[in-house]
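Removed from the display is one protein chain of the complex; every other protein chain stays in position.
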Amino acid sequence: MTRFFVVIVVSLLFIGVSYAILSLPQQAQGLSQAVYTEMGKSGVSNPVTAVLMNFRAYDTLLEMAVLFVALIGVYSLSYIKKEANLRLQSSVLQRLGGILVPFLLLLSVYLLWVGAHASGGAFQAGSMVSASAILMFLSGWKFSLFPQHTFVRLLLSLSLIVFLFIAILTLYMSKELLLLPVKEASYFIFILEAAATVSIGITLFNLFVAIFSQQKEKK
Amino acid sequence: MSTLFVYAIVGIGLFSIGLYALIMQKHLLRKLLAINIMGSGVFLLFVSLSMRSVTGVLTDPVPSAMVITGIVVAISATALALGLMIKIARKSAKAELCNLDQE
Partner (left out) sequence: MIEVFLILLPFFGGILSFIIPKFNKVIGLGTFVLTLFFVFGLGLQLLDKGSYYHFIGGWDAPLGINLYVDGLSLVMLGLTSVMGLSLSIYAKKYFICKQSLWFWTIWLFMIAGLNALFLSQDIFNFYVTLELIGLSSVALTALSDTKEALTGAMRYLLITLLGSLFYLLGVALLYHGFGSVDIVILSKKIESIPVAWAALGLMSIGLLLKSALFPFHFWLPLAHSSAPAPISAILSAVIIKASLYIQLRLWSSLFIPLGADLYFEVLFAFFGSLAVIWGSIKALVQTRLKMLIAYSTVAQVGYLFIAFSLALGGISIAWSALVYLILSHALAKSAMFLVAGNLLHFHGHDRIIDLDRIAQRLPLSTTAFALAGVSIIGLPLSGGFIGKWFLLEASITKSNWVITCTILLGGLLATGYVFKVLGFTFTKTAFSQETKNISLSMELIPLSLAIMAIALGFFATPLFSLMEIGNPFFIIRVQP
C-alpha cells in the first residue's frame, strides 16, 4: 500500500518536473556572456576556475567550511586510535605503493597547475593527495597525519586560514570582501588553490581513517 | 524534441529513483546511497542544461562551478552520515532507524 502510494507520488514528481524542463527554450545563454567578458580580469583562463575562485569565491569559502565541519563532526563522533590495526598485509601493495605514490603526488601538482587554464583544480588535486595518503597508510608506511599534532591541525585548516587572510587583506585594500586586484589575481588564486589542495587532501584522508578505524573496532 | 534534454530527463529520473529508494529502503547505507543518487541527478540536470548555449559561445561555466561546490558538500554530508551510521550500528547492533518515538 505504501509502495503504491510512493510510486504514484514519485512518478507525478517525475512527470511534472520533466514537463517543466521540456518547456525550456532550446537555446539559452545563462551567464556565459557575462563570464567571458570579465574573464580577462579574473587572472586565470579556465572559466570554471574563474567562477570558483574569483567570481564566486565566497561560495568556495563556505564550501571549505562545510568540509571542515564534516571532519570535526566525524571527530566528535569517534576518537582516532593512534595505532589502529588497519594496515593491510601485502608485499605487492608495499611495492606498488612505492611506485604509485610519487607518481600520484606529481599528478596532483600537475592537476593543481593545469587548473588555471584547463580542466583541473584544487579539488581534483586534493583528491589525488588524499588517495596517495590513503595508499601509504594502508600499506603500512610510518607517518602520522592525525589531529593530535598542532601542525596537522594547522594543515587541516590551512585553506580556511588562507581564505580568511586574503579576505581581510582585500577588505583592508578595497573595502570589498575578496576583491582580488586584477594584476595580482593569478597569484592570489594560485595561493588559494594550493592551500585548498593541501587541506582537502588531508581532510579527505582523515575522514577516511576516522570512519575506517571505527568500523574495525567493532570486532 | 532534441537530444539536448535527454540528460536532464535522466537527471530527474535519477532524482525520482533516489527519492523512491530513500523512502522505501530500511538499511541506512541504502538510504545514504539513495541520497547520493538523488544528488547526482540534480548535478546532472544542472550541468547538462548549460549545453543549451547559442552556437559560437562556449558552454556556460557557472553551473559547472556550482556543481563542483555541490559535490564537495555532498562528500562532506556523506562522510558525516557514514560516521553516524557506524556509530548507530555499534550502539544498536543494526544499521537501521528504529521507531523510538512511537510509544
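When the chains are written out, they are named A and B in that same order, and each has its own residue count from 1.
The working rule: a contact is a pair of C-beta atoms (placed from the backbone, for glycine too) under 8 Å apart; a residue touches a chain by one contact, two chains touch by 3 or more.
Because the structure is predicted, anything quoted here is derived from the model rather than measured.
The chain not shown here is touched by just one of A:Asn54, A:Ser108, A:Ser130 or A:Thr197, and that residue is A:Asn54. Panel shows chain B; residues 15, 19, 22, 28, 31, 35, 38-39, 42, 45-46, 49-50, 52, 62-63, 66, 69-70, 73, 76-77, 80-81, 84-85, 87-88, 91-92, 97-98, 100-101 of it touch the chain omitted from the view. On the side of chain A, touch with the chain left out of the figure occurs at residues 16-17, 19-21, 23-24, 28-31, 34-35, 38, 54-59, 62-63, 65-66, 68-70, 72-73, 75-77, 150, 153-154, 156-157, 160-161, 164, 167-168, 171, 174-180.
Here is the rule we go by: only the chains that are shown with their structure count from here on.
Chain geometry summary: the mean Cα position of chain A and that of chain B are 17 Å apart.
Remark: chain A residues 2-3, 6-7, 10-11, 13-14, 17-18, 21-22, 24-33, 35-36, 47-48, 50-52, 55-56, 59-60, 63-64, 66-67, 69-71, 73-74, 77-78, 121, 123, 204, 207, 210-211, 214-215, 217-218 touch chain B in the complex.
Looking at the complex, you find that chain B touches chain A at residues 1-2, 4-5, 8-9, 12-13, 15-17, 19-20, 23-24, 45, 49-50, 52-54, 57-66, 68-69, 71-73, 75-77, 79-80, 82-84, 86-87, 89-90.
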